[in-house]
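The full complex has more chains than appear here; those shown keep their coordinates.
When the chains are written out, they are named A, B and C in that same order, and each has its own residue count from 1.
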Amino acid sequence: MLHTINKSSFERNSLQSCLNTIDDTSVILLIEDGVICAANNANSSMLAELATQGRVFALQGDIDARGISSKVADNIKLVDYAGFVDLVVEHGTTVSWV
Amino acid sequence: MKISIQINEGPYQHQASDTAYQFAKAAIAKGHEIFRVFFYHDGVDNASRFTVPPQDDRHIVNNWADLGIKNADGNEVELVVCVAAALRRGMLDASEAGKNGIDSNNIHPAFRISGLGQLIEAGIQSDRLVVFGD
Amino acid sequence: MSTKKFMYLNRKAPYGTVYALESLEVVLIAAAFEQDVSLVFIDDGVYQIVDGQNTDGIGMKNFSKAYHALGDYDINQLYVSAESLTERGLSVDDLMPLVYEDEDDDWAEKPSIKVVSNVEISKIMSEQDVCLSF
């Protein structure tokens, strides 16, 4: 299962809600303003464990747009839109935490 | 793989439609089929043929319209606009305009208006359905 | 047509945005397709089914009564996050008494709402084929 998060964890509760219900095999893809969750900041601990397990991805284009490419936290895997498509294909059902 | 897309937000205000478009383009480039794009909620505003963005900006409506003939296997990408959501938001095709006594219409010809059943059907017919929203 | 498991993920309060109303409109249409339909109410989505909604003061349509129709359409898997309720100072007694008649049990009237933990929601979620978010 693939979960997409498109909002900053500073602004909304969508990342927290996703984490409250995610199972042990699902992965998370951060897109749009959701890539703010990929940066080293006061909320980084929310995703650190899942990132260590290789289960957190972020859209490179959205990270570059927001000028935070030098701030990406450890173990977050960057993908382009083709990589987004692959994640959708590989992980079955997609849940969008819009 | 057969993939469908639901878009909940209008163009420009939110990135949802932009991301969905980049996703659809990438999926087609990889040989997947975009079966249907369903525009719901403010997403219906992505279908307006009246849209005139600044010269130096992307044209989101035309981007979608151009995608409509681009599936690798030659199948059209269906661009479907929810009729109930559209009427509420002033998006009309010729038929709906006629029924409601309005003298013109604003749906781009690459899109068609239909019912919510088309969204459910997309979920049934496709291997994946991905939602883009606010 | 094949049967798939459809989940409707409801996370937003009613009236402040249209998502709750337009989500309900999809669910009612979906009933005709005879798929396996679950609704999840989590976060502020739990306010969608709070009893006693009265919109007289805001000039908007009170659509909450339409949830009572779900049972008639064989939509009776309404999962509500226990944690979301508790955080909001709500209990199941604050929710609308939504029911359905169980055809496998001599049409006995049964509650459609099941208050479950987030862990259980996680399990239900992982069984779905399609998730529609609003």
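One rule holds in what follows: contacts are C-beta pairs under 8 Å (C-beta built on N, C-alpha and C of every residue); 3 or more make two chains touch, one makes a residue touch a chain.
Only a predicted model underlies this, so the values are computations on that prediction, with no experimental measurement involved.
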Assembly formula (labels as shown, counts from the whole structure file): A x2, B x2, C x2
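Everything below uses one rule, namely that only the chains that are shown with their structure count from here on.
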Between B-C and A-C, the pair with more C-beta contacts: B-C
Chain centre separation (chain A, chain B; CA means) in Å: 26
Chain B-chain C separation of Cα centroids, rounded to whole Å: 27
Two or more partner chains touched - positions in chain A: 93-94, 96, 98
Residues of chain C touching at least two other chains: 129-131, 133-134
Residues of chain B that touch chain A when the two form their complex: 1, 3, 8, 15-16, 19, 22-23, 25-27, 29-30, 32, 128-134
Residue ranges of chain B touching chain C (in the complex, touch as defined): 6, 8, 40-41, 84-85, 115-117, 119-121, 123-124, 129, 131, 133
Residues on chain A engaged by chain C in the complex (per definition of touch): 1, 13-14, 17, 20-23, 25-26, 93-98
